[in-house]
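Complex shown without one protein chain; remaining protein chains in place.
Presenting subunit A:
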Amino acid sequence: MESYREPMSPSRRVVIVGGGMAGTRLAQQLAARAPVPALRPVSALRPVPVPPPVPALRPVPVPPPVPVLPPPVLVLSVRARVPAPAPTPTG
């Protein structure tokens, strides 16, 4: 199989189909690892609305303290080895 090693143009165009976690992660990593050119108007591409900024995280309610439990009344510990199957008689 031919390996993708040589760039096709001075600016490599990577298109990711899928805007979920994997695609977004890849875009982030690529942007972090390689120089990304400034966006320029491309006639074939329509302007994309800028998503609103993500608001600050809501505070997470602190759960009530877990009551101290009494000592265990039963702790069952079993260690078992699964037996090997009995050898099949030969002859």
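Assume contacts are C-beta pairs under 8 Å (C-beta built on N, C-alpha and C of every residue); 3 or more make two chains touch, one makes a residue touch a chain; residues count from 1.
The criterion applied here is as follows: contacts and distances are computed from a predicted model.
Its record in UniProt calls the unshown chain "FAD-dependent pyridine nucleotide-disulfide oxidoreductase", which is the match among "FAD-dependent pyridine nucleotide-disulfide oxidoreductase", "Germination protein YpeB", "ABC-type quaternary amine transporter" or "Acetyl-CoA acetyltransferase".
Listed by residue number, the positions of subunit A touching the unshown chain are 1-4, 7-39, 44-46, 48-49, 51, 54-55, 57-58, 60, 63-64, 66-67, 69-85.
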